[in-house]
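The complex appears here minus one protein chain, its other protein chains still in place.
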Amino acid sequence: MNHYVQGDPLLCIGCRTCTIACVVAHEGKRIFEIDPDGYDFHPRLKVIKTWSVSVPIQCKHCENPACKAVCRSDAISTMDGKVLIDQAKCIGCKSCAEACPFGAIRMVALGFEVNPDGSRRSVALKCDLCDGLEGGPACKRVCPTEALRLVDEDGLSHSLTLKRQNTLKAASAPELCGRPQP
Amino acid sequence: MSIKEVQTTCAYCGAGCQILFKVDPERNQILEAVPAMGRTNEGTLCLKGHYGWDYINDPQILTKRLKKPMIRRGGKGAPLEEVSWDEAIDYTATKLKEIKTKHGPDSIMCTGSARGAGNEANYVMQKFARAAVGTNNVDHCARI
Partner (left out) sequence: MSNGVHEIEDAKLLFVFGYNGADSHPIVARRIVRAKRKGAQIICVDPRRIETARIADLHIQLRNGSNLALVNSIAHVIIEEGLCDDKFIAEHSLGFDEFKELAAKYTPESVAEITQVSPEDIRRAARMYATSGQSMILYGMGVCQFAQAVNVVKGLANLAIMTGNFGRWGVGIGPVRGQNNVQGACDMGALPNSYPGYQNVTVPEIQAKFEKAWGVALSNKVGIPLTQVPHYVLHESEEKKIRAYYVFGEDPAQSDPDLAEVRESLSKIELVILQDIYMNRTGQYADVILPSTGWNEHDGVFSCCDRGFQRIRKVIEPPADADVLTDWEIISRISTAIGYPMKYDNTEQIWNEVIELCPGFYGATYEKLDKYVNIQWPCRSRDLSDKGTSFLHKDGHFANPDGKAKFSSIDWQPPTELENDEYPLILSTAREVGHYSVRTMSGNCRLLRNLEDEPGWVQMNPELCDELGVKHGELVKVLSKRGHCVARCLPTDRVKKQAVYMTYQWWIGACNELTIASLDPISNTPEYKYCACRVEKIADQAWAEKYVQDEYLNIRQSMGIELKKIGGRAA
């Protein structure tokens, strides 16, 4: 099963420490020693706030990814349980961004490559689970409220078990069970 | 490269988080801020704790780091000129003494600082206002 980072809206406080950590992880720490405008600020997750929810939205690393299915340039692949985009192959058609059911893909001007008309070239960008970086996803590591977790097979099965138990608890009245609820 | 580690308290809010800084002493450069086990933060930091020390690098983004004492020798409206510490201190003291003599100590107002300066500097400032100037006109931004 592919892994993914899942945010818990009951724990998230919307502080966006994860957002910056994502940029730092992908740009490298030299950020603090270079020209303030000499790097790209392109977080691969986006904290969304609604009336009832605050949580970062990021790639779910789908098993049969819609983004991959629509990609015309073979830029999206699945490798080692991750869905990855090869920006060098991306033609900037935006199909994947449109196809993603979660809005987890952004089009960004990455690096300083330019189109023939002088504008900066936009490519598709999304969470790569900090592929190749020590310590796993940076967003999860810095979250001060432990709102983010890396979901693997065991983790998913555990949370599904809890959910099933809760559903049963809610559905069964104490008198039917014959003993008081804890 | 030998890395020096120094633990200190974050200067960004009243939570008082403990941070361990990793420093390259040869280049006088902070490399990383690592959350430390403080009573209030228990090994966590927010975005300002993790990334808010960068201003010390003086990256020339918003405002200039003040590096030399400056005075407006020509009075109001004149440009600020860089001067030596001796001249800046002498100029400030002379002006303060003039105002105190002419208008009394209560015509002088001092502030403490609720930010990075620390308790000792605040103590010295209020002692300056009270003992050197002779006024209780000292306050800080707690009320704003």
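Lettered A and B in written order, each chain numbered from 1.
Please note the rule applied: a residue touches a chain if its C-beta (ideal position, glycine included) is under 8 Å from a C-beta of that chain, and two chains touch if they have at least 3 such contacts.
Fair warning: this is a prediction, and the values are worked out from it, not measured in the lab.
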Report summary line: Of A:Ile20, A:Cys67, A:Leu125 or A:Leu148, the residue touching the omitted chain is A:Ile20
Report summary line: Residue positions on chain B contacting the omitted chain are 6-18, 21, 23, 25, 28-30, 38-41, 44-49, 51-56, 58-72, 75-76, 80, 85, 88-93, 95-97, 99-100, 103-144
Requested in this report: Determine and list the chain A residues touching the chain excluded from the picture.
Outcome: 9-17, 19-20, 23-24, 31-32, 35-39, 41, 49-54, 144-145
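Definition applied: only the chains that are shown with their structure count from here on.
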**Report entry** Distance between chain centroids, defined by C-alpha means - chain A, chain B (Å)
**Finding:** 40
Query - chain A-touching residues of chain B, taken from the complex the two chains share - result: 29-32, 44-47, 50-51, 54, 57, 59-61
Requested in this report: Can you check the complex and tell me which residues of chain A touch chain B?
Outcome: 15-17, 19-21, 24, 29, 32-33, 36, 142, 144-145
